[in-house]
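Yeah, one chain of the complex is gone here, protein chain that is, but the others are all in their spots.
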Amino acid sequence: MTRWLRMTGGLLIWAAHFIGLYLMSSAADVWSSSEAAGARWMGLVFSLGCLVAVIAMAVWLGKQQGKGGPEAWERRVGLTGVLVAGVSILWQTVPLAF
Amino acid sequence: MTIETPAVLSGWPPPVLDPAGPFAGPVATVAWVLFVMGAVVLTLVLIALGVALFGPPRWKRRVAGEKLVWIGGLAFPVVVLTGLLIYGLSVTARVADAPRPGEMRVRVTGEMWWWRVAYLDDQGREIVQDANEVHIPAGRPVVLELESADVIHSVWIPRLGGKTDMIPGRRNFMRLQADAAGVYAGQCAEYCGGPHALMGLVVVAHSPADFAAWRLKQAAPAAVSGVPGAAVFTASGCGACHTIRGTEANGLAGPDLTHVGSRQTLGAGILPNNQGTMAGWIADSQGIKPGNRMPSYSVLSGQELRDVAAYLESLK
Partner (left out) sequence: MTSETGFDVDKYDRFPTTEPRPAGELEQLEQAWCGPRTPWEWITATNNNIIGVYYVGAAMLFFVLAGVLALLMRTQLALPMTGFLAQDTYNQIFTMHGTVMMFLFAVPAVEALGVLLLPQMLGARDLPFPRLGAYAFWAYLIGGLAFFCSLFFGLAPDGGWFMYPPLTSMTYSPGINADFWLLGIGFIEISAIAGAIEIIVGVLKTRAPGMTLDKLPVFAWAMLIFACMIIIAFPSIILATLLLELERALGWPFFDPLKGGDPMLWQHLFWFFGHPEVYIIFLPAAGAMSTIIPAMARTPLVGHPLVVMAMLATGFISFGVWAHHMFTTGMPQISINYFSAASMAVSVPAGVQVFAWIATMAAGRMRFSTPGLFAVGGMVIFVMGGLTGVMVAMVPFDWQAHDSYFIVAHLHYVLIGGMVFPLFAAIYYWLPMSSARPLSESWGKWIFWLMFAGHNLAFMPMHLTGLMGMPRRVYTYLPGRGWDLPNFISTIGAFMFGLAVLLWVIDMIRNFRPFGPREAGNIHDGPGLEWLPSGFYSVRSIPVVKSLYPLWDQKGLAEDVAAGRYFLPGAARGERQTLVTSPLNAEPQYVLRIPRPSGWHLFGAVFTAGFFLILTIQAYAAAVVSGVLAIYCIMRWCWFLDAPHTRKTTEIGAGIRVPNYVSGPSSHGWWAMVIVLIVGGMVCLLAGFSYVFLWSRRPDLWQAPPPISSLLVSVGLLAVAGLCALAAPRAVRVARDGAVSAATGLLVLASAGVIAASIVEGRAWWTTGLQPDFSSQGASVYALLSWAGTFAAIGGLMGLYVVLRRLFGRLAAERPSTVDLIGLFLAFTAAQSIGVILLVRLFPGSGL
């Protein structure tokens, strides 16, 4: 499981972030208004949490340099995935400002 | 069968790129920005591809490494897309905005395969009904309340802005504004079965003074009694589906015909409006727009058709 997590961890955080933001905005739409500032602040805090998680993931992968063979390759897949996930999470956070 | 097109429906210049109001203008700018972006990126990709396939070995080596993937596939798109994202969000925020109290409202209801149009007062009550045409004052925003009576439709008047769906059980809003008086063509954009292809809409923007006059005139009935066509209209049962205010015709299933003679088009934006097309429409509406809800009145004689058409055209 660790090895699968290594490859997909960043993207899993992206998925959690996306689902979380979508649920927050939908819930805000049902219970108050999607324009509500409270929901946006919650979204922002959540996004920051996810960004921290992505960075933690990158640090964890960065520490595993010693590995060779397939695991080194899996680590590279994971690291680039973390990069794409991080950018996507940042983009996903931008709408909160509009 | 030949159909003469109403002059308002010309497709050139492409209406999306020929905006006529503040809700279409920024979108046209977005479109041009995107086209330029697309052309530049495509050119760069083709150059890289050309070098990769046919370039001299020294050039090929420059694009042969993983560096190209990092720059072309990651860094470059991330920069460009970040810019586009922020630009897009700001335009979205500018163009779309929830309706505010005090704005003029028109309720447009999509029906299979025409549009019911109702002008609302400040309290949201219906003042007057019309069909297949939305009249607005030029130079100020008007909020359309979009509803559906049956299936999903979508209003699209490309020169005035993007489209918004009409969804049963929901009410959507869209803002229209035309900077200058004129006639703007629209169409149903969401497939709604049968003759969806022939479900057009016209927006007429008047100068503010003209708009006030139009509204007054619209509120009053236009019917004249005693003309032969009126009798044919009544005898043929047209009033079961159509309303002509000031007469006993009060049907609600089809378009209100109180001022049908003043409309730009017939059959929901597909025929120019004159006595000939009116007679043709009544006699053969199923041939012209197959599947629509109005039966062809081919039983009427030529004289009756001419009479009823003349009568309806007189309803200015």
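As written, the chain order gives the labels A and B, with residue 1 at the start of each chain.
The rule we apply is simple: a residue touches a chain if its C-beta (ideal position, glycine included) is under 8 Å from a C-beta of that chain, and two chains touch if they have at least 3 such contacts.
Note that this is a predicted model, so its numbers are computed, not measured.
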Of B:G38, B:P208, B:P221 or B:G237, which sits in contact with the chain we cannot see? B:G38
Touch assignment to the omitted chain, from B:M104, B:L120, B:I167 or B:A231, lands on B:I167
Interface residues of chain A toward the undisplayed chain are 3, 7-8, 11-12, 14-15, 18, 21-22, 25-26, 29-30, 34-35, 40, 68-71, 73-74, 76-78, 80-81, 84-85, 87-88, 91-92, 94-96, 98
Contacts from chain B to the absent chain lie at residues 1-5, 9-12, 14-17, 24, 26-27, 30-31, 34, 37-38, 41-42, 45-46, 48-49, 51-53, 55, 60-61, 63-66, 68-74, 76-78, 81, 84-85, 88-89, 91-93, 95-96, 112, 150-152, 154, 156, 158, 161-165, 167-170, 172-173, 185, 187-198, 270, 290-291
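Note that in this section only the chains that are shown with their structure count from here on.
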Using mean CA coordinates as chain centres, what's the chain A-chain B distance in Å? 42
Interface with chain B, chain A side, in the complex: residues 35, 83-84, 87, 91, 94-95, 97-98
If we count contacts the way the header does, which residues on chain B are in touch with chain A in the complex? 74, 78, 81-82, 85-86, 89-90, 92-93, 98
